[in-house]
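The complex appears here without one of its protein chains, the remainder shown in place.
Up next, chain A:
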Amino acid sequence: MHGRVKVRTTEEERERKKKEQVLKMRAYRAAMTRLQKKRSAGELDDELLSLTVNLLQRNPDIGTVWNIRRECVLMKVAQLQESKEKEDQGPATIAGEHKDEGDGDKADGDREKVDGSKPTVEQQLQRIYTTELDLTEQCLMVNPKSYCAWHHRCWTLEQNPLADWERELFLCNKYLKYDERNFHTWDYRRYVCAKAAVPQQQELDFCTDKIKVNFSNYSSWHHRSLLLPQLYPNEQQDRPMSEHKLKEELEMVMTAAFTDPNDSSAWFYQRWLLGSGAQLDEKPTVAAFRCWPQKAQLALKKPCADLSQLKLQLTSGEQAWQLESWTPGNEEKTQWQCNHSIEINASLEYALEMQGQRFKLAVQPSDKSIYYFVPPVAAASCSSELLAELQSQLQSCCDLLEYEPDSKWTLLTSALLMRAIDPMQYHEQSLANLIKLQQVDALRKGYYEDLARRWTMEEALTKWPESAQFPQVFELPLKTPKTPYSQYLIVADTVQQAE
């Protein structure tokens, strides 16, 4: 039960309400008993159908009552189809045979009788489906979030080979006008669009219209985020969509965000745009690797449950050694190790191969082991147009912060923009924003602290290969016991606390 305000009522009112409820309860119980009795007697007839109507209109969440309706519908459809088969053989008489069933449908009335001609079987079938659709619509008026009513609508349409999907699309438009955040309607819309083969560009235009009416519409931004990567794919997969479209989207979302800087919807979308694209499908990526004659350690950028499918091998010239029987080295499963016996000759060139990728290995001066290392954050390639857009947005954010220095979303987004432009150049400045955020958005202090630790570690790891001590010594910039990206440190001999 949601959103029912507790109100003070007089004794009199309470009594009246109580009486009303007793009557309703009695009616409900009587109807349920009758329903169950008829059902168990196999009387899946029109009386049973009409008994369900009242119950569902009052409470569309009683799943069993919908089930009973479906049983009745299936029965009627089966009977009609049987008669249709006969009709196809000899159409003249058969439709009349089943006249009683079709015309007995009390819920729908007797409209075909008016013009005197008998409805065809197909018309009768369509009438059954229409009755179901009408009822679900009535129920959705009572509760637009009734899972049962939405499902019954889908079920009905699935039964009907002649379903009118265009009509359903209009229904979605209508319902989204009442409530533009109802996720049931949005889900239903996606389902209908697939069925009606609505062009994606048309849907994108619909989204744009919705967003222009009201920027604060996370549902619409979400819908948009599904369409864009398909309509404007990014070949390199390092961004969610083509650079050209990305630039346009960034412009649009910034306008939205600045219209109401306290509304989160657009800012969430903005952060996604600034991110690095398709992370979910990302193949396992090697972060670091180190190999000794007796064992090897492997660090992956992201967790991996099972290394056996990665077909890891060490190669040198014509020679190849399979690296097998890996065991996890940490709880997150980003770090792994295996034992073997390989004679390593530091004067030869070695490479690690994984699923067709090849990583050239270097020699660790301290113990002649061989290793590979790449920092976690690589600067994304960025066209000059996109870069100019990011810089102009950063400037706009900074301008806004002049007037509203405590604007949470502006602080966060400007830090994210800085990192999208150049994480190294803006390192200190973006960290300063996070420290400020810990004050202005204190509820999420812990989040900003952790994010700052990540960024600090990213910076240290990026700079590390240029250090004179690389790869023997890593200076840990953090004082906490658990460190993000700790798997990257397998190539170091010593990890020491920075001054």
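The definition used in the following text is that a contact is a pair of C-beta atoms (placed from the backbone, for glycine too) under 8 Å apart; a residue touches a chain by one contact, two chains touch by 3 or more; residues count from 1.
One rule holds in what follows: contacts and distances are computed from a predicted model.
For the chain that is left out, the UniProt protein name among "Geranylgeranyl transferase type-2 subunit beta", "ADP-ribosylation factor-like protein 2", "Ras-related protein Rab-27A" or "Ribosome biogenesis regulatory protein" is "Geranylgeranyl transferase type-2 subunit beta". In the complete complex, the hidden chain is touched by one of A:Trp165, A:Phe268 or A:Trp321, namely A:Phe268.
The residue from A:Arg190, A:Lys295 or A:His340 that touches the chain not shown here is A:Arg190. Set against the missing chain, the residues A:Ala30, A:Leu226 or A:Leu348 yield one that touches it, A:Leu226.
For the options A:Glu353, A:Asp450 or A:Glu475, the residue in contact with the chain missing from this view is A:Asp450.
Along chain A, the points of touch with the absent chain fall at residues 1-6, 21-22, 24-25, 28-29, 32, 36, 59, 61-64, 66-67, 70, 147, 151, 154-155, 158, 181, 183, 186-187, 190, 216, 218-219, 221-223, 225-226, 229, 240, 263-265, 268-269, 272, 275, 278-280, 302-305, 331-334, 440-447, 450, 454, 482, 484, 486.
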